[in-house]
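I have placed the structure first, in the form of structure tokens, so that the comments after it can refer back to it.
The complex appears here minus one protein chain, its other protein chains still in place.
Read from first to last, the chains carry the letters A and B; within each, the first residue is number 1.
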Amino acid sequence: MSEQDTHTPHDHAHPHPARPDQDESLGYYQVMEVAVRELLIEKGVISAGDVRRAVEAMDARTPAQGARIVARAWSDPAYKARLLADGSAAARELGIDVGATHLLVVENKPKLHNLIVCTLCSCYPRMVLGRPPDWYKSRNYRSRAVNEPRAVLAEFGTSLADDVEVRVHDSTADMRYLVLPERPAGTAGWDEARLAELVTRDSMIGVAEVRRP
Amino acid sequence: MRGHHDMGGLPAGPIERAEHDYAFWEKRVDALMMLLTERNLLRVDENRRAIEALAPDVYDAMSYYERWIAAITQVLLQRGVLTADELGRKMAEVEARAARKP
Partner (left out) sequence: MSAPANAALPARFRAGDRVGVRRADPPGHLRTPWYIRGHVGVIERLCGAFPNPEELAFNRPGLPAQPLYRVRFRQRDVWPDYRGPQHDTIEIEIYQHWLEPTG
């Protein structure tokens, strides 16, 4: 029978990690992570609190931030123009801390559909959308999104007419990309919170359309 | 020669869409990357270069965050922030600690 953690009343004062590491033996790279982190803390380069706060800050970044940007752009043409001119500044207007990210927002139109990929390493607008999904980082997506985008879109259930231009953006350098999807029909008069609920992460990467009302 | 990481346009299979929850250690690697770049102890491009230097079969066998921590460690060694000796001793200590847990 394996020993179990006992939780005394004292333990409830400190937070548990969101998802505990597995308690079978650590892999080589997990050992490396622990060792590097502990050494850096011992040397005063970082603190345990720094690590915890950075993890929490990243946990708090979710696609809901991007959805707010999209909903605002749908509702306010002047904001949309600012967004397309300078994505980072427009995100900051909504209180989203994009750090040093150079955000470039690309707009879908009736005859234009944008798709984002980083073939070289999986760059992603993390400060806006949070951590990327596994498939975005996969070999198969990184390889095929550039030369067979329509087949990739079809795998996600998205099909586009031949008279629509599919434009792939390979995030090769300093810019990070967000797709501004088209506002769906049947949403006239909706407030931003309601509009934001239609905007999915996948629609801001470009593999899917937004939800319909 | 085309780098192994430079895969745009190469033949590849269907996209596996299942997503895993990030493990806590993966989130910590992510955090480490951000903290070190903020402190100018690591540049994103140094990290990328170290990942690109992984042999192809090694690159393919490692998960995304395994590649990241391997690369971060390489850069810290190159920069002299850590030495191989202290890293080796600490890793052995961590392994021993983990082995003591029932």
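In this text, contacts are C-beta pairs under 8 Å (C-beta built on N, C-alpha and C of every residue); 3 or more make two chains touch, one makes a residue touch a chain.
Values in this document were obtained by computation on a predicted structure and should not be read as measured data.
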item	value
Which residue of A:Asp134, A:Asp170 or A:Glu197 touches the chain not shown here	A:Asp170
Among A:Leu129, A:Val146 or A:Val210, the residue in touch with the chain that has been omitted	A:Val146
Positions on subunit A where the hidden chain makes contact	102, 104, 119-120, 146-151, 162-163, 165-175
Touching residues (missing chain, whole complex) on subunit B	1-3, 6, 8-9, 43-46, 48-49, 52, 78-79
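Simple rule for what comes next: only the chains that are shown with their structure count from here on.
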item	value
Mean-CA-position distance for subunit B and subunit A (Å)	20
Subunit B residues touching subunit A - in the complex, by the definition given at the top	5-25, 27-32, 34-36, 39, 41, 48, 51, 60, 62, 64-66, 69-70, 72-73, 76, 81-82, 86-87, 90-91, 93-95, 98-99, 101-102
Contact footprint of subunit B on subunit A as seen in their complex	2-3, 17-23, 25-27, 29-40, 43, 45-46, 50-51, 54-55, 58-59, 117, 119-122, 131, 133-135, 137-144, 146-147, 152, 155-156, 170
